[in-house]
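Please read through the structure below; I'll follow up with questions.
Only a single protein chain was left out; the remaining protein chains are all shown in position.
Chain IDs A, B, C, D and E follow the sequence of writing; residue 1 opens each chain.
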Amino acid sequence: MIILEYLTVIFLLIGGFFLLVGSIGLFRLPDFYMRLHAPTKASTLGIGSILVASIIFYSFKGDGVSIKEFLITLFMFLTAPITAHMLSKAALHVRQPPRPDTLNIDQLENIRDRK
Amino acid sequence: MLENTVLAVSAAIGVSLLLNLWRFMKGPHMLDRILALDTMYINAIALIVLLGIYMGSPLYYEGALLIAMLGFVSTSAVCKFILRGDIIE
Amino acid sequence: MTPTNRSWIPSTFNFVLLFVVWLLLTNSFTIGNILLATFLAWGIPFLISGLQSETSRVKKPLKAAQYLFILLWDIIISNVVVARQVLGNTHHLQPGFLAIPLDLTDPLPITLLASTISLTPGTVSTEVSVDLKTLYVHALNVDDEQILIASIKQRYESRLKEIFGC
Amino acid sequence: MNHLTIAPILIPSITAILMLLPPLAERIVLQRWLAWVSFVLLLAASTALLLQVDQQTQVYLLGGWQPPFGIMLLADRLSVMLVTLTAFLALCACLYGSAHEETTGRFFYPLFMFQVMGINGAFLTGDIFNLFVFFEVLLIASYALLVHGGGKEKTKASFHYITLNLLGSAFFLIALGTLYGTVGTLNMADLSAKVPLLAAETQAIAKAGALLLLLVFGLKSAMMPLQFWLTRTYAAAAAPVAALFAIMTKVGLYSIYRVFGGIFGDSAGDLANIATPWIWPLAIATLVFGMLGAIAAPSLRLLTANMVLISVGTLLLSFVMNGGQSLAAGLYYLMHSTLVAAALFLLADQIHVQRGHAQDRFVVSRPMKQAGILGAFYFTAAIAIIGLPPLSGFVGKALLLQGVTDSSERIWVWSSLLISSLFALIAFSRAGTSLFWHLSGSKSGTEVAKLAQLVAIALLLLASPLLTLFAGPVTSFTERAAQDIRQSTVLVQQVIAESEELTYDTH
Amino acid sequence: MELIFALCVGILTACGVYLTLRGSTFTVVIGLTLLSYAVNLFLFASGRLALNAAPILKQAEQHTDPLPQALVLTAIVIGFAMTAFAVILAMRARADLGNDHVDGNPPELEQTLQHKDKRS
Partner (left out) sequence: MNLYWIPLLTFIGCFIPLATVKWGRSLCTAATALFPALALLIVLQNLGAVLHGEDIRFSQSWIPALGLDISFRLDGLSLLFALLILGIGLLVILYARYYLSEKEQMGRFYGYLMLFMTAMIGFVLSNNLLQMWFFWELTSISSFLLISYWHHRSDARKGARMALTITGAGGLALLAGIVLIGQLLGSYDLDVVLNSGDAIRDADNYLVILVLVLLGAFTKSAQFPFYFWLPHAMAAPTPVSAYLHSATMVKAGIFLMARMFPVLAGTESWFLIVSITGLLTLLIGAYMALFKHDLKGLLAYSTVSHLGLITLLLGIGTDLAAVAAVFHIINHATFKASLFMAAGIIDHETGSRDMRQLNGLWKYMPQTATLAMVAAAAMAGVPLLNGFLSKEMFFAETLDQSTLGSISWMIPVFATIGAAFSVAYSLRFIHDVFFNGEPVDLPKTPHEPPRYMRVPVEILVGLCLVVGIFPEQTVGHLLAAASTSVLGGYLPEYHLYIWHGLNLPFIMSIIAMAGGAVLYLNRQRLFRFQAHFPERNESQLFDTSVKKLRDFIRVFLAWFDNGSTQRSVFWLLFLALAFTLFPLMQLNTTAGHRPQIPVDTVMLAGATLLCVASIATVIWHHLRLLALLLLSVVGMIVSIAFALFSAPDLALTQLSVEVVTIVLLLLALYFLPQRIRNYSSPSRIVRDLSLSVLIGGVVGTITYALMTRPFDTISGFFTENAKTLGGGTNIVNVILVDFRGFDTFGEITVLGIAALGIYKLIARMRLFQLHADTNGLPWTEDKHPIMFQIISQALLPLALMVSVYIFLRGHNLPGGGFIAGLITSVAIIQQYIARGYVWLQDRIRINYLTLIGTGLSIAFLTGVGSFIWQQPFLKSWHDYVHIPLIGEIELASAMAFDLGVYLTVVGASMLILANLGGLTSSERLRVEDDQ
């Protein structure tokens, strides 16, 4: 049982760490396209670890194994990329300038027009 | 130990939320704010799950699930708004 | 809902998915609940079949499972990498847009590919060309453009092609 | 259980619901007939209930849950009197609307029904939060009805009206939260029993909450300075809607009677009559504002709207003056003023239609096609609403004058009542002469009122002579009804006490 | 925590109230929404705050006051309906009156607005 508790703690810490990293990324990355990467971390490993911790926690709590947290993961995995997609689409649409040293920056208009 | 961890992690999430808020207020573009909001949703999910662990109660799970579902809808709707103006056309 | 083209039998994938989701949600395995799960997993797709346009179907479920694990692993690894990048000096990062030529043709596999790319931190699918032949990706740090494209194509796209048999 | 008690809520409710469903949803003729039948039924049920409650006050426990835990309806003379009044008014307004308004937009009948449901619910409920809910029902229906028929003016008036009312609802909830957070109950009679027991340190909080209720009810009843919505709304609304709205201010007044007469009335200990010092000046201000507005009004509708203001001020006064002993007179006046105002709104609409471009403004115009009958209606309504004999207004006014015995109160009440009558007299004589007699050209328009419209107006106006003729029994009824505010509270408190004994027995 | 909670309610109320006093319909709607948050929190608080005391039987030792929660639920739904109506009415006002002022046509701005609408 104590192992499960340790596991919970570890996963929680991992989750908390990546969530924080995601937010730090959002905080300090220099352009929008780069910042767009931040929530992906938070939504994948960050939330994922916390959910795993939750699964372990409820399992050792004695109410039987609870795995419905998977469902949240499923939703996150399905939606997070689309959110990012829509956001980047929008960024391209409004011609958000990427950092000037961005690779293939000259392709921006093509990408925008989906050529 | 678990309790302290939960408190620590939730503090980390609290800090994350404040960082998101900073980005939200700073912008500079509307999309940055939308992104910040979306990240807040994610942190909120984590926070609610943590709350469940803290309270030892699974009652809050659906809250997290709902944010996961609905956060997507609102973020994508706002993006659609920026792209097309009319979100249901 | 009165769909125009109602189908009485849902796709297996949908059925299984919904069945499992219900059990996940309720976390109860009584006969009653299983019956209910069956009913709902059949009923809901039936109810909304009019709103579902035809998509490619998973041909190789096992491969799909394997793909999932690879994805998971990649997520973990790239998360660590990206975490270092984010916390480190961001000026050293070399962001860039990549154009990935697509072999996939169906929207569903393309979407899954794009999602995979986005889920692994460090890359985000930004746009797909109108003809569905190019996927544009933004990467947080590009060491070598071609290697990155190749690795994506080889690691994910080929597998997806296999899974959907196209 | 006496289901007749809840019938005034359920009848319009189910009627409206049926109208949303096939086969009625798309068939206006069926809706019209159903609406008529339903209103007649409602009137019958209300009247039957009225006769019943005159013998014995009815308490209806929803879901069978004993008060104060469940929601309870309280049908006493006061509430059922208003319900019956609503039924009659709604019948007439609906009759009028069936001639024209039913086709000028969708959902006329169902919305009308929902509106009545909300009003009746607000009158009948014995639970303060349920009162909020029914307020919202009647408000949302009124929003929808207000825009019925479309047009810029309606839209403009609506936004104003809705903004104010949404704010009002917000304060309603704050008030309810405050009351619940201090007294710990929602049943009005139970509140009344527990308010005097409040600890000294929470009394101030409860008082703030209670006064916020006065704000909310004041807004609904168009008390100064919350009356701004009234003229605008009434001027813009479709005629039958405006007529129905005539009862809406009375919902606010009724709530003031119930809350500040029942809960925070004489028996509320330190919090007794907390609203009285506020109501006094505001009521007089309302009256003054109404009479100034009446003099200044450029059209019959606005004039009528200002008459509604005058009646609101008068009714508020009747509640506070003479230590609350004049309420019976107020109730008589309430019935009279509501019906006559409604008739005037309908009449103004006909005048508007028949005078062509001049509408109902007090300017020279072509003659009306049916000047004779409309003139007779106008004359009757004007006499009634000014408060001249031989119609009901004078009875109400005289009762109110007679009710004030304290000489310091008398100065205020009498001068405002009498001067407002004079102003009304000036306004209506000018209005009438210019509407009917100040003519240019001899060719009248072609528009004529439909029979249903004339009957509707006539029915409403008929009430005035009847109220005068039977003023004896009616005033004796309103005297009993006025006492119900106190007596019904005591009655419900007994029911609560009995049910508490029962609860303790089972545990 | 109670103090912070009260502070939040107060600030929300103040902000909501301020926005409802503005001249444009959308802002008023936003203000009303903020205000309704404040009101819901207030109504909720009237049952007093409690941690780990969800009003679900068997899920906790203690249960917080369930009644205000039920009331807030009702209030949320009603508030939603009202907000929706107000929003659409704001649109309708724009359509009918050509601008988004709460009074339809602020005299001092009428001309500039007409000018602008012609262009758009």
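Convention: a residue touches a chain if its C-beta (ideal position, glycine included) is under 8 Å from a C-beta of that chain, and two chains touch if they have at least 3 such contacts.
In this text, all values refer to a predicted model and were calculated from it rather than measured experimentally.
Considering the whole complex, the hidden chain is in touch with A, B, C, D, E. For the options D:Phe159, D:Phe245 or D:Phe345, the residue in contact with the chain missing from this view is D:Phe159. Annotation: of D:Ile14, D:Val29, D:Leu451 or D:Ala497, D:Ile14 touches the absent chain (contact as defined above). One chain is missing from the display, and on chain B it is touched by residues 7, 10-11, 13-15, 17-18, 21, 24-25, 30, 33-34, 37, 40-41, 44, 47-48, 51, 59-60, 62-63, 65-67, 69-70, 72-74, 76-78, 80-89.
Although one chain is not displayed, chain A still touches it through residues 71, 74-75, 78-79, 81-82, 85-86, 89, 93-95, 114.
Interface with the hidden chain, as seen from chain C, comprises residues 1-4, 14, 17-18, 21-22, 25-26, 30-32, 35, 40, 44-45, 47-48, 50-53, 55, 107-108, 110-111, 114-115, 125, 128, 132.
The working rule: only the chains that are shown with their structure count from here on.
Any chain touching chain D that also touches chain E would appear here, but none does. Looking at the partners of chain C and chain E together, they share no chain.
When every chain is reduced to the mean of its C-alpha atoms, the one closest to the centre of the whole protein set is E. With centres computed as the average of Cα coordinates, no chain lies farther from chain D than C. Computed centre separation for the pair chain A/chain D is 58 angstrom, with centres defined by C-alpha atoms.
Centres computed as Cα averages put chain C at a distance of 61 Å from chain D. The mean-CA centres of chain A and chain B are about 11 angstrom from one another, to the nearest whole unit.
Shared contact sites, meaning residues of chain A that touch two or more other chains, fall at 17, 24, 36, 38, 66, 68, 71, 82, 89, 91.
Within chain C, no positions touching two or more other chains are listed. In terms of inter-chain touching, the protein chains here are arranged end to end in an open line. Pairwise, the chains that make contact are A-B, A-C, B-E, D-E.
Across the complex, chain E is touched by residues 55-57, 59 of chain B.
Every residue of chain C that touches chain A in the complex is listed here, in rising order: 21, 24-25, 27, 75-76, 79, 82-83, 86-87, 90-91, 93-99, 114-130, 134, 136, 138-140, 142, 145. By the touch criterion stated above, chain E contacts chain B in their complex at residues 51-52, 54, 56, 59-60.
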